[in-house]
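One protein chain omitted, others in place.
Which chain is which? They are A and B, in the order written, and residues in each are numbered from 1.
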Amino acid sequence: MRGIVKRFGDLVANDGVDFTLASGTIHALLGENGAGKTTLMRILYGLALPDAGEILVDGRRVEIRSPSDAIAAGIGMVTQHFSLVAPMTVAENVALGDEGGFRLDRRGARAKVVKASERVGIAVRPDARVATLSVGEQQRVEIVKALSRDCRVLILDEPTAVLVPQQVEALFNALRRLRDQGLAVVFISHKLREVTAISDEVTVLRRGRVEGTVTTRTTDERELGRMMVGRPMTGVARDDERVPGEVVLRVERLSVADGSALPAVRDISLEVRSGEILGVAGVSGNGQTELVEVLSGMRVPSAGTVVVGNVDVTGQPPARVTAAGVGRIPEDRHASVVRDLSVAYNLVLEDLDAYRRGPVLDEGRIRRTAHDLIDRFDIRAGPADLVGTLSGGNVQKVLLARVLARRPKLLVVAQPTQGLDVGATEYVRGQLLAQRGAGAAVLLVSEELEELLALADRLAVMYEGTIVGEFDRAEVDVDRLGLLMAGIRAGG
Amino acid sequence: MPLRFQQRAAPPAAFAVTLPLAAIATTFLLTAAIVVAAGESPFRAYQEFLLRPLSSEFRILEVLVSSTPILFTGAAVAIAFRAGYWNIGAEGQLLSGAIAAAWLGRQVDGWPPVASLPLLVVGGALAGAAWALPPALMRVRFGIDEVVTTLLLNPVALLMVGGLLNGPWRDPVTRFPESPRIAPAAEFPQLVDRSRLHFGFLLALAVLAVGWFVTTRTATGLRLRAVGLSPHAARFAGIRIERTLLGAALASGGIAGIAGVSEVAGIQFRLTEGISSGFGYTGIVVATLGALSMIGVAFAAFFLGLVNVGAGSASRVLDVPSQLGEVITATLLLVTVALLVLRRYRVVRVGSP
Partner (left out) sequence: MSFTLDVLAATFRNATPLVYASVGDTFVQRAGMLNLGIEGMMFAGAFVGFAAAYATGSLLVGLLAAVAVGIAAAAVLGFLIVTLGTSQHVAGIGMTLLLVSASEFANRLAFADRETLPKIETFEPVSLGGRILSQYGMTYVAFLLVAPAAWLLLRHTSFGLRVRAVGENPEAADVAGVDVFRTRYLALMIGGALAAVGGAFLTLAVLGSFTLEIIAGRGWVALALVIFGRWRIEGAVLGALVFAGVFALQLRLRILPGWDDVPFELLLATPYIVIIIALAVSGRNVAYPGAYLRPYRRA
């Protein structure tokens, strides 16, 4: 790829990027969130069109306008958020787009699936409906699907986000096997450790530009981190240990049904005290989303109780939950703000009754509150700006401001730094620690183990809807955590 | 096609003016072909359509008369659509209000207008809201899409009108399928001598004013807008979605019901089979052209009233069927909806920055 330029309005996602890929290598594309890695690869796969630049395959220029062009050029991609049609079977998903004729040949599709999975050494069941598969299995289907088109280039976008450490190792083995067969693999990631473990070459992107391309053997994490961010990366510092106060959140024997045979959450009990952060670890899809939805008032549990302070909020709608002193930072931040309303309106949306005089909105008071919160929480936007125009980090700050302005006694936080650049990530983590310092109880659900290890006082591991282990900060053992997250109990 | 869409940061300010003008111009260009097919010159036809209705006081007042029912239905649809509730049943809700007005209008003989008129308006609103209730409940309780249910109730309402007019309400004197005339106490007062402009017009403006106030200035209006723009975010923020949708649906039905009252008490003075010439559907056009705002609805309703009067006069003077007015209206809607895309997206050639 030569001289690739891509703009989204004022934002330059790729600024004259050159990228060269050789067969039989695993080439990592490293950069923090928002650096332009996914954009670059989407251009290569035809999901986006560059504003300038060209793509050459085997030295010849090719026009890639759509995924079918990319597939014809021998390029396959496993996207970050899976591109599978849930109600259809694995075989149908693999056949999609490459059906081979007018008649749908289900048996031929099944054979293709078996062949491709043998090639890479992963097992996939052709007749299973994708909706019933675990996240790890779905990823394997995606890889098999790309391979079934005989691709020569395989792009993987943040593939380890949904895997436990043991599954990551299995994936890496599969990738090494493919590389030895001559495949060229592009591995997009923001995780330094994995990049150094798996890749042969690394290209680092920062703010849309190539910082450099190095051979992995000759560099180390510190140097890569510096290239990625432009300065040495600091973490957030936890202050001295605190003695937790009384219990703020008590969840007892909570179960949540989700329409399938197995309940999403099975008989969970936990407690969070004021001044402590309880981290909930686990691969996505093990019930954390449903647990957070119940605690947020967005879902009614099938059994069990949730008590905040001394208020029973089991099954209560969001308004009652926030009235009980719960602040919620949701997993999907863009779906939790009204993009076409202003920052000011979004900031007061949870508490409208306090901002009206009779039926009429008190616009003056709303504006004053907005100015105040924008200042206090470093939101880079004006009160009248539409929230849809804000960056991910600023949207998260809006949500934080909205919640923290009411001084909640319990914070329920899910994936707070997902997709945020380093600066915003550090800000958010700092805020969570500050709340803990001020005496709030925090329930933090995160897929990033390092985030939990940095912030949590206690850790609970969720697997298939139950808590399979609880640790104090001091007794945490990463390997054991990984096994528990994968469902392997201690002593095994 | 070597073109693609590129998202804009914000809609260009000038579009508020240039877009409607471009839409109108494009519409007339497209429909000119039909006029030619009818054997007339487009210039003459559009002169009749657009200028003739403005050429005399009587005609201008007729434009206002013609815009009255669609001011109501436009407002009704706009409020519902704003909340994300796709009320396509304004036609049936209007007919329910008309039925109520025709019945109440016979009961209030001898009453003082200060009592009879509000009774008719409230009765019609309640009837319209009642017609809107079943689909709304089905949506809120069972998650059943309201598009099909509100739509299917339109022919049912029309059949109800037919059943009444061909049966118990058939005028005993004339034996025509129209109801007996309502009492003088129920008639909407005439606003201007020698014109058909009636109290319903002022009522429509009042409804628009209240609608504007509620949607832009009150907490309820903000909740309604939030629910329409992003139901998940609104629910997360503690807004009661079901309550908001139900309220929007009933308000919408009620206002459409008042449109029916207005036609019965202000124009026809009885229930007839032709009491509505698709006002409920035209309301969707008005609401969309008005970008779902009350002020936009007003402008759009006046413009369509103009086209409607123009169509009538054009068909008398020229050899062009009056349906041309509806063709223009529908084309204008489609053109506008297409051009609205340009507010958010720019068209660029592939490969250019």
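We take it that a residue touches a chain if its C-beta (ideal position, glycine included) is under 8 Å from a C-beta of that chain, and two chains touch if they have at least 3 such contacts.
Quantities reported herein were computed from a predicted structural model and do not represent experimental measurements.
Asks: Just list which of the chains on display the missing one touches.
Replies: A, B
Asks: With the full complex in mind, choose from B:16, B:54, B:152 or B:295 the residue touching the hidden chain.
Replies: B:152
Asks: Among B:122, B:160 or B:205, exactly one should touch the missing chain; which is it?
Replies: Checking the options B:122, B:160 or B:205, the one contacting the hidden chain is B:160.
Asks: Sort through B:24, B:119, B:327 or B:348 and give me the one touching the missing partner chain.
Replies: B:327
Asks: Which of these touches the unseen chain: B:5, B:58 or B:176?
Replies: Result: among the candidates, B:5 touches the missing chain.
Asks: Please identify which residue in A:12, A:57, A:96 or A:214 touches the non-displayed chain.
Replies: A:96
Asks: Could you tell me which of B:38, B:54, B:115 or B:295 touches the chain that is not displayed?
Replies: B:38
Asks: At which residues does chain A meet the chain that is not included here?
Replies: Per the touch rule, chain A residues meeting the hidden chain are 45, 47-48, 66-68, 71, 77, 79, 82-88, 92-93, 95-104, 145.
Asks: Residue-wise, where is chain B in contact with the chain that is not depicted?
Replies: Here the touching residues of chain B are 5, 34, 37-38, 86, 88, 134, 138, 142-145, 147-149, 151-156, 159-160, 162-163, 166-167, 278, 281, 284-285, 288, 321, 323-324, 326-327, 329-331, 333-334, 337-338, 340-341.
Criterion: only the chains that are shown with their structure count from here on.
Asks: What residues of chain B sit close enough to touch chain A in their complex?
Replies: 4, 7-10, 214, 217-220, 222-223, 225-226, 229-230, 232-240, 350-353
Asks: Of all residues in chain A, which touch chain B in the complex?
Replies: 5, 7-10, 49-52, 65, 296-298, 317-319, 322, 328, 330, 335-341, 345, 349-350, 352-353, 355-356, 359-361, 389
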